[in-house]
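A single protein chain has been omitted from the complex, and every remaining protein chain is retained in its original position.
Chains: A, B and C, in written order; residue numbering restarts at 1 for each.
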Amino acid sequence: MAGKLSFASDYMEGAHPQILRRLAETNMLKTAGYGLDEFSASAKEKIRAACGTPDADIFFLVGGTQANAVMIDAILRPWQGVLSAETGHINTHEAGAVEFGGHRILALPHRDGKISADTIRATVRTYQQDENRDHTVMPGMVYISHPTEYGTLYSLAELKEISGVCRENHIPLYLDGARLAYALACPENDVTLRDLGECCDAFYIGGTKCGALFGEAVVIPRHGFIPHLFTIIKQHGALLAKGRIAGIQFDTLFTDGLYFSIGRTAVEAADRLRKALTEKGYSFAFHSPTNQIFIVLDRSAAASLSEKVEMGFWENTEDGRTVLRLATSWATQTEDINALIDVL
Amino acid sequence: MAGKLSFASDYMEGAHPQILRRLAETNMLKTAGYGLDEFSASAKEKIRAACGTPDADIFFLVGGTQANAVMIDAILRPWQGVLSAETGHINTHEAGAVEFGGHRILALPHRDGKISADTIRATVRTYQQDENRDHTVMPGMVYISHPTEYGTLYSLAELKEISGVCRENHIPLYLDGARLAYALACPENDVTLRDLGECCDAFYIGGTKCGALFGEAVVIPRHGFIPHLFTIIKQHGALLAKGRIAGIQFDTLFTDGLYFSIGRTAVEAADRLRKALTEKGYSFAFHSPTNQIFIVLDRSAAASLSEKVEMGFWENTEDGRTVLRLATSWATQTEDINALIDVL
Amino acid sequence: MAGKLSFASDYMEGAHPQILRRLAETNMLKTAGYGLDEFSASAKEKIRAACGTPDADIFFLVGGTQANAVMIDAILRPWQGVLSAETGHINTHEAGAVEFGGHRILALPHRDGKISADTIRATVRTYQQDENRDHTVMPGMVYISHPTEYGTLYSLAELKEISGVCRENHIPLYLDGARLAYALACPENDVTLRDLGECCDAFYIGGTKCGALFGEAVVIPRHGFIPHLFTIIKQHGALLAKGRIAGIQFDTLFTDGLYFSIGRTAVEAADRLRKALTEKGYSFAFHSPTNQIFIVLDRSAAASLSEKVEMGFWENTEDGRTVLRLATSWATQTEDINALIDVL
Partner (left out) sequence: MAGKLSFASDYMEGAHPQILRRLAETNMLKTAGYGLDEFSASAKEKIRAACGTPDADIFFLVGGTQANAVMIDAILRPWQGVLSAETGHINTHEAGAVEFGGHRILALPHRDGKISADTIRATVRTYQQDENRDHTVMPGMVYISHPTEYGTLYSLAELKEISGVCRENHIPLYLDGARLAYALACPENDVTLRDLGECCDAFYIGGTKCGALFGEAVVIPRHGFIPHLFTIIKQHGALLAKGRIAGIQFDTLFTDGLYFSIGRTAVEAADRLRKALTEKGYSFAFHSPTNQIFIVLDRSAAASLSEKVEMGFWENTEDGRTVLRLATSWATQTEDINALIDVL
């Protein structure tokens, strides 16, 4: 906790101070449970407005794996699986939560963490043309994340193309926005919340990694698209008794545009870092314009840097080098960036 | 929210002010995720000490249904079911979360929300003597709650007897302590945390209904009793990224005995209420000495009282009357009790 | 196998000789797998005709528990459970197969193994009127068996009333016909296959206990009612590679009315037995007019009879006596009945 610089992840601090303030102010008010309170109602209205989806069903869940597991289980029918980049969070770091719900992940090849409309189309076509398809798992929805697990971004054109393929084939599109605030704050990003409202059948706006103590706001643009979701959430053990605690946080995040600005610090800090890394001759695993930076080092350099800076270990490459992740966040301090640049 | 008196439940407010203070103080510190932080470590040590279980494995989960679903799934093997009072929360208000995990609830007759050692023994014996038992679901664990869903309490003698039957038959005993603080603050209660540490194979200390924003502390007295529980928790979507938010809350609740005193207000308020109700000739569905009171009214009286006071609807009796629940909590105000007594 | 008389169950022999003959005749013909062969097609046509359901979807499964587990999982959505008599086979002797699929059995009180339309209606209404219903399991289908596990029969009037309640409430009705041939051969029965075709949303015509080596014919009167059932069957490990083996058996059972006559031997033998038992002063647990007879004996009489006759142990009554089951079948021999009557 002390001494060492830490860029290990974007969920190392508590919450944006404004959120704590609102929690304190409202603390002793009595409200109904399970998200049926007025704070949650207000947050939902603000999110509907921000997404341009006046009829959207909105639910607040606690975390990303939970949101993914609940929504995938709620969208798929028993004979269907979910298409995902093989690097997708559901396929790598969720301990089999999708399979626990009874479904297969149909992992697709990726480029920098992204899948393409062409890959989806080809996969669906292969299924449709397979004489033995009734013995296989049907592609039943598409999972993408934005930013991806690699910090990369879908362009609006790419998103629209994916959405188009999904709609042609009547396959819902679900987007994991765990780090969505860092996309929204990124100059390279051209995907807005309204675009998500138009292109996706369901998506979640991440809170845990974007300034909240915890919480993800699931948005289902078309009212009633998923029947009995409240009960499904309860059945998954994902219903918050004091739902207002999530509601108040999202109400705060969507007041005065906080959610749109909260990622700026992180992205600007990452930009400074990327520039410094480039100047000092570091190489990157891929171009990631948001708050995650992936650098490739040989083993000894990786070990020596790790002594001074906490980073996320990503993977060992086949040629014997190491990929490390540096993550900034809404809470990153300028002095920490300065210190890190000195260390580099 | 305004105007009407509300005794609908014990999770209508936020958190004990001391908890909010600690969250604010620690807010900008950086810590590891997933409960591997020092606040969680400190909370666990305090809970181990309070329970007299120095080697206990402890995990912080978000809510009661989640804790029950995860723990039951983690304890049972596929061919086993869980014994529970038919009034048990898992059997009534968890939307099939246990069955979602693949297990049957073997519901037992109850008395005032409690099951007896004799009933458990008889059920296990019936299974063992059944020639067709291999075609049936084996009793694999016992679920009890303390206080029960009816606000009643197991005596220490009853708990020990149940624990004895469980151990004779190698069947783990799991206790749902969603409202445990209200038992600990109740003069009639003779079951301590140390008794739970001795008698149970797993139990949870409730936070959500006992002063926290959310959170339940699962205690497994015997280290390693449940292997890979971290991964099982993740797989259930129940792993909190910022685990410290739960850790800080429990660290606060177990500092200076807060958890042992936090229920007193509620129990004293309930006592005043019970006395007033008795004096005014109300009748009770059963004797419940903790923070929940169940009164039986005829339909019109129930309707008229409901206009002035928010209560929990419990059930309609066969003879056409209505059972309503009044719940007090750590946050109940004296003036609200006074006002309620006036209304009665 | 030798010596002792056996009336333990109705699946102790192989198959009706005509079935073995057909299997032998067709043995070396080549056909497509998975039920896509011409024998299965022919059997389906005959069953459609017999049930008056020209558009019915029909699948041949291997056994009763499998048929129940697959169909209940295929019909229910995740938030729903299945209503069943507490004595229903799915609730007593299927080892938790329904829960393995993720669903709760909502067990209802029974009379002689039967549930009533009133009980179903009241249960559905209680759910609908429950303010907390979103935290509970929704009644999603009704399971009944005919004959019941107690050898009793629904009257056509009862069946129609149940069907009516189900349709009013948009709840599918599923009927387990494991021993259907013994109902069809019983003079007291007034429910025909056509009635099942009209009243049920799905049902199965039992083969295993009614003259086949194995096999149950699932009938879904309304084509397409259950989408992707072929894949669901495969996913449950219930798809027979050589589907024709089931097809040939059902084609034989539905040729020249065999299925309608095959139960007669059993019912007539049971009638003789019931008469003899009555004359000798035995008492019955309840009136069962089909091929199962339940007699109540004190322990010593039960033990002594069990030395000479294999019977099914059913249960110990609360007053210390024993209920034993005698089952006849399509294969029961007159001399065995004579010998049994001598022993009584």
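Here, a contact is a pair of C-beta atoms (placed from the backbone, for glycine too) under 8 Å apart; a residue touches a chain by one contact, two chains touch by 3 or more.
All values reported here derive from a predicted model rather than from experimental measurement.
Check C:59, C:100, C:182 or C:294 against the missing chain and you find that the one touching it is C:100.
Residue-wise, the contact with the chain that is not shown comes from A:94, picked out of A:94, A:216, A:251 or A:268.
For chain A, the residues touching the absent chain in the complete assembly are 78-79, 81, 92-96, 99-100, 102-105, 131-132, 134-137, 313. Think of the hidden chain as still there; on chain B it touches residues 73-74, 77-79, 102, 134-135, 138, 227-228, 230-232, 234-235.
Residues 1, 6, 8-9, 11-15, 17, 20, 23-24, 26-33, 38, 62-70, 94-97, 100, 208-209, 213-214, 231, 234-242, 244-245, 331 are the ones on chain C that touch the missing chain.
We adopt the following convention: only the chains that are shown with their structure count from here on.
Using the mean of the Cα atoms as each chain's centre, the chain most removed from chain C is A. For the pair chain A and chain B, the distance between C-alpha centroids works out to 33 Å. Per-chain Cα centroids separate chain A from chain C by 50 Å. Looking at chain B, residues 94-96, 100 sit in touch with two or more other chains.
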